[in-house]
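Shown here: the complex without one of its protein chains, the others still in place.
Now for chain A:
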Amino acid sequence: MPRMISYRSVFFLLILVGITLGVMRLTHVERPQLTPMEAAIKDSLAPIQGVLMGISETVNQSVYSVVALGGLSGENKELREEVSELRGQLLLLEELRQENQRLRELLDYREQHEQNFRSTTASIIGRDPGNWFGIITLNKGERDGILKNMPVVTRAGLIGKVVAVSRNTAQVMLITDPRSGVGAMVQETRVPGVLEGTTSGGGATRLIHVPKDTELNAGQVVITSGVGGTFPKGIPIGRIIDISDEPAGLFKTATVVPFAELQRLEEVLIITTVLNPDILPPTEGG
């Protein structure tokens, strides 16, 4: 009898694994839209995520500030009590000042490029819980006119593109995500290639399929090439730090570190309308 139960368990397990493998394939990242259940879950969790992210940012900032203040007060013990009294207020003001500065920089950037694109500012309210994929969740969605495949940037450079939208949130695939592929080129030599991610935690990307006889050097700037249509041409991406030969021997690969600090993003710009496809002047990012 126990043997029969065992067979039955194995049978159900195989069915479960089979169905799960099928669903996994069907729910790939390029599908047209989220299921209603997924959209509802994202929208309902968005406020909680926003609050938790806000608290985390403040605590994170506070830790840095307290460490800095701790060092100063060590030099003069009499100031310590006064410092601790003012610390709460100072931290709050510092947080607001930094947020204000970041938003002003984004606004300047948007005004600088208003001839080239229309954009909207969004805050990050969450990240993918895992370590394989580089996905961030923004606090703007369909209600704000956000659509799939819209490019996302900061003043420093390219961040990624929108891959899923619910009513109140949008998910952005970062350029470091292993599923990401961006048409790119070396700004100086105009050598084209494809920029792909590796893992979200690695922080670097790779410019692949560059013919071996082309000149690649560390320090060169990589920008979007406009090939593929998703990203307008000329957005700065990052800088080459290393070059190696691909195993097949015909191509070279360059390791590119993005200009934007993808692990420390707090606000971003979503490009909603591109007015000029050859968009940006040749800048060097951040």
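To be clear about the criterion, contacts are C-beta pairs under 8 Å (C-beta built on N, C-alpha and C of every residue); 3 or more make two chains touch, one makes a residue touch a chain; residues count from 1.
The rule we apply is simple: contacts and distances are computed from a predicted model.
The listed options are "Ferredoxin", "Rod shape-determining protein MreD", "Sugar ABC transporter permease" or "Molybdopterin-dependent oxidoreductase", and the UniProt record of the chain not shown names that protein "Rod shape-determining protein MreD". Along chain A, the points of touch with the absent chain fall at residues 16-17, 20-21, 23-25, 27-29, 34, 37-38, 41-42, 45, 48-49, 52-53, 55-57, 59-60, 125-133, 135, 137, 163-164, 171, 178-179, 198-203, 263.
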